[in-house]
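See structure below.
Here the complex is missing one protein chain, while the rest keep their positions.
Naming follows writing order (A, B and C), and every chain is counted from residue 1.
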Amino acid sequence: MSGRIRLGMVGGGQGAFIGAVHRIAARLDDRYELVAGAFSSDAARARASAAELHVAPDRAYASWQEMVAAEAARPDPVEAVSVVTPNHMHGEPAIAFLKAGIHVICDKPLCHTLAAAQEVERATLESRALFALTHNYTGYPMVRQARAMVAEGAIGALRVVQVEYPQEWLTTRLEESGQKQAAWRTDPARSGAAGSVGDIGTHAFNLVEFVTGRHVESVAADLTTFVPGRRLDDNAHMLLRLEGGARGMLWCSQVAPGNENALRLRVYGERGGLDWAQEQPNLLVHSPFGEAPRMIRRGGAGAMPAAAQATRIPSGHPEGYLEAFAQIYRDFAEEIVAAREGKAPDPARRLVPGIEEGMRGMRFIEAAVSSSQRDAGWVAIG
Amino acid sequence: MSGRIRLGMVGGGQGAFIGAVHRIAARLDDRYELVAGAFSSDAARARASAAELHVAPDRAYASWQEMVAAEAARPDPVEAVSVVTPNHMHGEPAIAFLKAGIHVICDKPLCHTLAAAQEVERATLESRALFALTHNYTGYPMVRQARAMVAEGAIGALRVVQVEYPQEWLTTRLEESGQKQAAWRTDPARSGAAGSVGDIGTHAFNLVEFVTGRHVESVAADLTTFVPGRRLDDNAHMLLRLEGGARGMLWCSQVAPGNENALRLRVYGERGGLDWAQEQPNLLVHSPFGEAPRMIRRGGAGAMPAAAQATRIPSGHPEGYLEAFAQIYRDFAEEIVAAREGKAPDPARRLVPGIEEGMRGMRFIEAAVSSSQRDAGWVAIG
Amino acid sequence: MSGRIRLGMVGGGQGAFIGAVHRIAARLDDRYELVAGAFSSDAARARASAAELHVAPDRAYASWQEMVAAEAARPDPVEAVSVVTPNHMHGEPAIAFLKAGIHVICDKPLCHTLAAAQEVERATLESRALFALTHNYTGYPMVRQARAMVAEGAIGALRVVQVEYPQEWLTTRLEESGQKQAAWRTDPARSGAAGSVGDIGTHAFNLVEFVTGRHVESVAADLTTFVPGRRLDDNAHMLLRLEGGARGMLWCSQVAPGNENALRLRVYGERGGLDWAQEQPNLLVHSPFGEAPRMIRRGGAGAMPAAAQATRIPSGHPEGYLEAFAQIYRDFAEEIVAAREGKAPDPARRLVPGIEEGMRGMRFIEAAVSSSQRDAGWVAIG
Partner (left out) sequence: MSGRIRLGMVGGGQGAFIGAVHRIAARLDDRYELVAGAFSSDAARARASAAELHVAPDRAYASWQEMVAAEAARPDPVEAVSVVTPNHMHGEPAIAFLKAGIHVICDKPLCHTLAAAQEVERATLESRALFALTHNYTGYPMVRQARAMVAEGAIGALRVVQVEYPQEWLTTRLEESGQKQAAWRTDPARSGAAGSVGDIGTHAFNLVEFVTGRHVESVAADLTTFVPGRRLDDNAHMLLRLEGGARGMLWCSQVAPGNENALRLRVYGERGGLDWAQEQPNLLVHSPFGEAPRMIRRGGAGAMPAAAQATRIPSGHPEGYLEAFAQIYRDFAEEIVAAREGKAPDPARRLVPGIEEGMRGMRFIEAAVSSSQRDAGWVAIG
């Protein structure tokens, strides 16, 4: 293994949630070194953040524009940059870094509008740099295992998909309290046309396509805003139709008391079923039809190479959210190292979510919003 | 307490499943005595069944027509009759016994067609006899508790309802194997226009209305038949809209490997959530927003009179399906005893599911089938 | 099947808990008819109980002495009698009925003293009547399954046994409140030399021997009375040594808040493990070493005839405590019917707990108390 990858960050200054997660994820497997950042549009906070993060003062930038220019001019520029700003500020920095030949790791969803996303897509296709989108739940070992089992036919031809992602945190009008996370996530200008659908529905949608290996062709969606005064949906119910005839449901909610991040996916085929829940991520229940359900545990009997590749410690010692998030970084590190030698990832085998997954998510949001506007009529996903 | 209620049965001869369940349910609380029956259209089986069930030979009838005539002529006729035939044979005997002034306990769904159901409805309204429909899941103590908690405002104004009833037993074409239960349940002539929707979707629907105290106003339903050659739906996905603005989803399936009778209901309101699952029926999880979720157990701390009224033994000693089923019989026994003295049940406080619930179920089936035929467009429920 | 077995009852009048359980258990499978009883030493309560239970006034006796005399003189006497009094009143009526040739179903533990128990043992051995002890947890289908799996070698040679039965109900000095159950269960005169050990420890002990098919040879026991003023142990910790070299632990407690009747048994052998818990009784987890653990469900895939024989309804519809209790009655009914034709049960295949299990329990109590008095030194079990 050669040296660590030089990493920069856009956003993620003091007080931000997801920036800290990205940094731990980058650090966990020791493949990256954070050396530069435009952590905040507030200059004092940017400097303070840099100091706290052991980033040299001369690489603590006041803006991403300044950062891309300065880094590109260095002999040892950042090789990759994490974009962890609110949704509406993903596109421009991502494009700028891609144009500078610097790999981009972008938080999801891709952008706040489909148009902005398409520009990122174009920039990605035109760049030799790589693009990763942190659909972090795909980094869980047992999600990888589920995907591998579906691919190898463990449940037979797919019939039914049930996915849900309920949360409780926006049960009241938290955005009025000054809570930053709530404020931007419920603001159309910063989040885009969807609330819960963009924030968590996209994760659920991505998980379905990742595990089943099939596209969702169309949705019939009923988006609701339950909390008075809120400007975006905080609950969505959807019917799904998938390639090949499978049917499904998707529920996402931010107003379901008792649920923290209760993402759960169940898939059923002609020969069996699989059940996985994010809050107990080390377990995958496999129910071959006609046999007793089996509890496959990360690293235990029945765990496949696809799971083993995404784990660090023996079974029974639970891994969690940060490890799954780190897996995206770890897999992307492999791609970056290969790219140094001119090797591009094979799209058919790529585990890292990229621009295609980002565009699928944007089209899903668009279709869901559009369907809901048509009283839950079916809308095809781009 | 006066003597036991004299009970008759239509259907339920040797080899039937639900007939035996009804008999245990009737017996469990010692409020009924089975004294007559038209157990089978096969005369030999009818006689053999009667002998096994300690029913006197002269009250083992060859048909329900014969039974109603003979019983009505006795000085000590049956006071109530359980109708446990396949769906298409519910209506005629139910009407005949109601006309004879004999109380009817009918298995669900009410009938195989809405027209047939309407005739039963008319007969019920014209009769002084009482009618009960065995939506047995409403007999579980913690379902009663959930209903009482919603009614008293424990979760605040209702927002979201998630109900599901997955099974696995029809994952393959079992009806071709000669299995009787599978054969009639997948046969439109005997079941009606819906398969999974009629057999288990109606239970899920009834549970929603029972617990929330609100009507489902309309459904957008996607019914599917996954098993080739099957004649009725074996999976259904639905969006729900309820009175008062709540939204929900209903999933029922007979092709979901790993699921036995995994009926589960979750309801969420402005102030909290409730979660109940049939396969662990002694537990109700209550999540007041902003507090740690509480595990309310049948008979334990937090259990209300509504639960206590429907239980027999201390908490920690699990009660199950038969006890819940028996609860319907026990509550109906109270009504029958009151009826002997001319007292009719108060519709507003009635716990026993009756003709109204039966008609709601039939209209739900009709709406679901109709919606699915219109590509999951919204259809109002009668 | 011939007619129902005529059943009598000693104890179990109004207000008693376990008497009602026995009656439901007897009734559930329709093999018994309650026709006589000495329900209470209080004459008025005895009469009232009889009326409520549909027992004819002339067979509602003021005492068991009167009952045994009168019944023995009838042409249609009770064939079996359930003894459901507190422990110190088990022995005398049991002996009297056995001497009268009437089968006895006795609640556990067998007696309040070993000496009293030995007299019942002698009476049983001298009688042609049968004796059953309601170690009801052995009636659960998945307990039967566990026993069958151990017997057929599914887990290999036995190594470790972990059994526990924690409750919470005596966390405070409930016996001072007038609660009848608490009063006699904490009274040495009525319960015997042990509190929690006699009341629930015996169940745990019996479960170990039933499932493993092996005797516990010796115990090292630490009995404690935590609640000030209480006269018997309310918590016990024990080390176990079994025939053949297996080791184990037994914990029973009545002062463990959060636990209702959390009886749980785990057994481990050279090739696998089994895990069963009374509060989720329809599930048995089987962990073959080197394979993913399997969730075997009552009636589902992997369930054996031993389980099927003890169940009534399809899997997924939970059975509970009353059904397990009824199973003891149902199996005993088979023995009684066979006894009518002179057939005695085969001790090697008998599922109904009998006098031998009763004596094992008494010797276990004696050994545990004795060990605790010797500061948890090892004491052999008879």
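Just so we're on the same page, a contact is a pair of C-beta atoms (placed from the backbone, for glycine too) under 8 Å apart; a residue touches a chain by one contact, two chains touch by 3 or more.
All values reported here derive from a predicted model rather than from experimental measurement.
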Review point. Among C:G195, C:G248 or C:P281, which residue is in touch with the absent chain?
Key: C:G248
**Study point:** Sole contact to the chain not displayed, among A:N282, A:Q327 or A:S371
**Key:** A:N282
Study note, to complete from the structure: Per the whole complex, from C:D76, C:D346 or C:D375 the residue touching the absent chain is C:D375
Exercise for review: Using the touch definition up top, pick the residue from C:D29, C:E217 or C:D275 that touches the left-out chain.
Suggested key: C:D275
Check your understanding: Which residue numbers on subunit B touch the omitted chain?
Key -> 285-286, 290-297, 300-302
Point to revise | Contact set of subunit C toward the excluded chain (per top definition) | key: 155, 159-160, 162, 164, 168, 171-172, 220, 222, 224, 226, 235, 237, 239, 241, 247-249, 251, 253, 255-259, 266, 268-273, 275, 285, 287-289, 293, 375-378
Review point. In the complete complex, which positions of subunit A touch the hidden chain?
Key: 1, 3-4, 17, 20-21, 23-24, 27-30, 51-54, 167, 259-262, 278-282, 297, 300, 312-323
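What we mean here is this: only the chains that are shown with their structure count from here on.
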Exercise for review: Quick one: point me to the chain whose Cα centre is farthest from that of subunit A.
Suggested key: C
Review point. Using mean CA coordinates as chain centres, what's the subunit A-subunit B distance in Å?
Key: 43
Review point. Roughly how far is subunit A from subunit C, going centre to centre by Cα mean, in whole Å?
Key: 55
Practice item. Name the residues of subunit A that each touch 2 or more other chains. Key: 285, 293
